[in-house]
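Report on the structure given below.
Only a part of the assembly is drawn; its chains keep their places, and the rest are absent.
Chain nomenclature is as follows: A, B and C, assigned in order of appearance, with residue numbering initiated at 1 for each chain independently.
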């Protein structure tokens, strides 16, 4: 009981995601960081890689675990017996899409509850997309992602363990 | 006279679209629900399928008809002698793009008038994209689309007439 | 029949309002520009002055008339047998409040329909409030309001018929 699901594509997990997971872990008994398997977008990292990066990035949070799900989030939430889904909100543009999703999910599963949390303001404008773009262009992503993710980005994008 | 065009990609038509068509039909003599042929996005349904689904979905509205158009909406509106184009507004993110389109269309055809209408609030956060996503993941779209569209979605996505 | 109500506080009517009234008058048989009597805000012009300014500003639109109403807009619309209420949309901030109002009005009167129209882009960022502020500070409001409104502003704010 007291379990919440923090769902997303986490391609890859950033410091902003970790921050939200930590905040949720302080409020609820257990937090499942659940990586969506069937995302329309073509991800940079495979589902296995994304889950593994999440696992390492949240290893320091005792009551958090990594998982993955296919199909509807509403079904996954029911299967896990989760009380709520946690979503991070950073900016207005997030907000509208999240609203739409949250209402749709309520239609699909009446007991589905979404709660929104805000990352630390220094992560307010951080996104997986920008991090990938910066890494691809040879920029330093060290302030934005956990060390394990930085290494994975360098390896994936430049075939090396060091910034170019 | 008194003819308006309700234009969109309708891929597929949802209950929110039908609601807007009904509202327009109460205000104007004739409503043409016009499916855009050359949409940049790769549609799930062909233009013929989309028009046919629109036709069945609005069959109960006596002064509404389905049509399709290629080229510029501004030209189609002129050809049909329409007084205005109807667009549904659901949320802020809709609004800005619609504004941009409406102003562009006025530049292309000075007499082009856009009027915005709001669907019933229960459709406020409904979109063709989300409906397709839910259907693809095996979710039940019965509350969101007309029965004929639900069947078409199941057939197209799962090769069956029943929800998986 | 074919009557719509264009409601607002019109304190005072601007060129943007006149533009919306003209657009509505092209689409509908009759447009009533209805000045709200009991607005929470303290208006600069009395209700009589506002109606009179509206009347003169729309005198050139044959199928438009000025009127005033107290109480709920939903009741006024019912009394007049109007098919819809017209509202001008300029910007995102307008939009959300208008949405809220439109949904509330639908709750109060199920047949209440709101249609949104866009003024010419050159009036996009025009508001009665800014016009009053500029006039109060001695600025020239000639590009923003009909001549009769400009004279009324000068008289009301500076006790003169000429710009200071």
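The rule we apply is simple: a residue touches a chain if its C-beta (ideal position, glycine included) is under 8 Å from a C-beta of that chain, and two chains touch if they have at least 3 such contacts.
Bear in mind that the values here come from a model prediction, so they are computed numbers and not experimental data.
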item	value
Full complex stoichiometry in copies [only 3 chains shown in place]	6
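Assume only the chains that are shown with their structure count from here on.
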item	value
Chain at the geometric heart of the assembly (C-alpha centres)	B
Two chains joined by the most C-beta pairs in contact, as defined above	B-C
Computed distance of Cα centres, chain C from chain A, in Å	47
Overlap residues in chain B, where contacts from two or more other chains coincide	92
Touching residues (chain side chain B, partner chain A) in the complex	91-93, 124-127, 130, 133-134, 136-140, 143-144
Of chain C, residues touching chain B in the complex	23, 26-27, 83-84, 89, 92, 95-96, 99, 102-103, 106, 113-118, 120-121
Residues on chain A engaged by chain B in the complex (per definition of touch)	38, 40, 70-72, 74-75, 92-93, 96-97, 99-101, 103-104, 107-108
